[in-house]
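Removed from the display is one protein chain of the complex; every other protein chain stays in position.
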Amino acid sequence: MGKNKTILTIFIFACGLLIILPIFFLVFSSFRTPEDVFKLSLNLSNLTLDNFKAVLETNILRAIWNSLVVSVTVTVVAMLFHAMSGYALARLNFPGKKFVFGWMISTMMVPFTVIMIPLYMVTKNLGLANSYGGLIIPMIFNAYGIFLFRQFYQDFPKELEEAAYVEGLSIAGTFFRLVLPLSKPMIIPLTIGFFTANWNNYLWPLIINQKEELMVVQVALANIVGGGYETAWSIVLAAALLSAIPTFIVFFSMQKYLVDGIKMSGIK
Amino acid sequence: MKRKGMKRKLNETLTAYGFLLPNLLGLTLFVFVPMVYAFYVSLHEWNALSPKVFIGFDNYKEMASDKEWWNSVYRTLIFTVIYVPLLFAGSLFFAVMLNTMRQRFVGVARTMFLLPFAITSVISAVIWMFLYDPRNGFINQFFDLVGLPNQQFLGSTDQALLSIIIVIFWINLGYNMMIFLASIKEIPIDYYEAAKIDGATGWKAFWHITFPLLRPTSIFILVVTTIGSFQVFDQIMVMTKGGPANSTMVSVLYIYKQGFEFLNMGYASALAVVLFLIIFVLSLAQLRLYTKKD
């Protein structure tokens, strides 16, 4: 049994290494000179920091800050709204439930490119163009989180809520005091998902914002890729690596809470 | 007594709608209204530059005989049929494996699987283009080493779609695995201990306990991945732009081409409405199929 587990662990790590191989490539290439960028050798003697210096000369830090504001806000607000809706759809009985659920799911099925123009019109008419509001608010509403929370709450142990009702808590009180704090096992993965998705969002910020000082990181990255007569891939990859660091940080800091999930299941 | 029940019911309904209100408002304003508008546009001839001309259902009639469109739908279906089971099985498999491995290392392993998800789709597409390069690419160099013939990958009409599927699988595997893993962790350990007494371990335990209890998550992953597979865009745009010779021209890409390259906004909207209906029917069928089993 123990031996099997060791073999399994080694197997998983082998697969994991295979998966991060392309990322190694990204990391190494971002330290290489423009001439060597495609060389796949493991020769580490010719590494340089010039690419990162070149990236830092652009306005990428300001863009990273903007992206942080947008992604954090969207994620925090979305978690709350989506958990509420998911709970209502999974646990509460009310007329029109099936329809509301179906309707919400159907909003996921429209390709973004098609609603891009009308979405721009709506947002502009709300006076949100060229503002953090325009970057943030339309991105909060997404049936993905609602759907996942609904599925999660379907299997949530009923006994806890019933105990809370007996103690005289209202439905809302039960949700906020009891259910929401216990939803961490799903909030954490979704936080990672929402943060990353918004961090990597490109098309929407591109069209809704004209202002240089509100430029988000992906638009800045696209400007570095450019479209000129000479693509400096080493600089592009360095910029890509730099712009991915906040997502890496979110991943690592969330790890702790993901592991917490195991202990929590002991409650049941 | 009865009145109290009524009151409770009313209270429940009000709370439910209160909980749903922000999303109902937001989704209406930022998704539903634009959707309805897209349908309105689909009844017009419109190039985004001059005023719309109402033409009724002509765009839909034109679509019926648009061979390139139906080819793109067919290609999208192929994509879905390969990608969805692959991602579903792959992420479930690794979630179970991670759950059984030595737990001391599970954090590191999960992070490794999750890392590709952190990198913007455009950049991961760029990295893979380097790896796939027919001449200097890493994969062909590796093939040389083990004596396999070199491949064209993205430059071949037969391999391009599969090459793209692999990239998108690579990006999303870790995230979906994490969702599965989170749900597996929620399964009370007592269930397994009870099963152990009955002699159900390993595969049997998975089949009789884990898998059935994962149903809500499985439904979620399946439906969301199916919807997502109909909307894959960024990676294809960067890696092949629908080529070579249209072999990766999926529906969303074709809609984009009609809408933003040809500026046939009306026609593109009509295509989108039909694509929406196709996804809608498929997702509905999936939801029905899996929930009926209960």
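A and B label the chains in the order they appear, each numbered from 1.
Everything that follows uses one rule, which is that contacts are C-beta pairs under 8 Å (C-beta built on N, C-alpha and C of every residue); 3 or more make two chains touch, one makes a residue touch a chain.
One rule holds for everything that comes next: contacts and distances are computed from a predicted model.
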Hidden subunit of the complex - UniProt protein name among "Succinate dehydrogenase subunit C", "Sugar ABC transporter substrate-binding protein", "histidine kinase" or "Cytochrome c": "Sugar ABC transporter substrate-binding protein"
Chains in view that touch the one left out, judged over the entire complex: A, B
Among A:Lys5, A:Lys53, A:Arg177 or A:Lys256, the residue in touch with the chain that has been omitted: A:Arg177
Contact with the hidden chain (one of A:Leu8, A:Ala54, A:Leu160 or A:Leu206): A:Leu206
Residues belonging to chain A that touch the chain removed from view: 35, 38, 69, 72-73, 76-77, 80, 116-117, 120-121, 124, 127-128, 130-133, 136-137, 176-177, 180-181, 203, 206-207, 210-211, 214, 222-223, 225-231, 233
Absent-chain interface as seen on chain B, which is shown: 47-50, 129-130, 132-136, 152-157, 240-247, 256-257, 260-263, 265
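The rule is simple: only the chains that are shown with their structure count from here on.
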Interchain centroid distance [CA atoms averaged], chain A/chain B, Å: 15
Chain B contact footprint on chain A (complex, rising order): 5-6, 8-9, 11-13, 15-17, 19-20, 22-23, 25-26, 29, 38, 40, 81-82, 84-85, 87-89, 92-95, 97, 100, 102-115, 117-119, 121-123, 126, 137-138, 140-141, 143-144, 146-148, 151-152, 154-155, 170-172, 175, 185-186, 188-189, 192-193, 196, 200, 202, 218, 221-222, 225, 233, 236-237, 240, 243-244, 247-248, 251-252, 255, 258-259, 261-262, 265-266, 268
Chain B residues touching chain A - in the complex, by the definition given at the top: 9, 11-13, 15-20, 22-24, 26-27, 29-35, 37-38, 41, 48, 94, 97-98, 100-103, 105-124, 126-128, 130-131, 133, 136, 138, 141, 170, 173-175, 178-179, 182-183, 185-189, 213, 216-217, 219-220, 223-224, 227, 230-231, 233-234, 252, 255-256, 259-260, 265, 268-269, 272, 275-276, 279-280, 283-284, 287
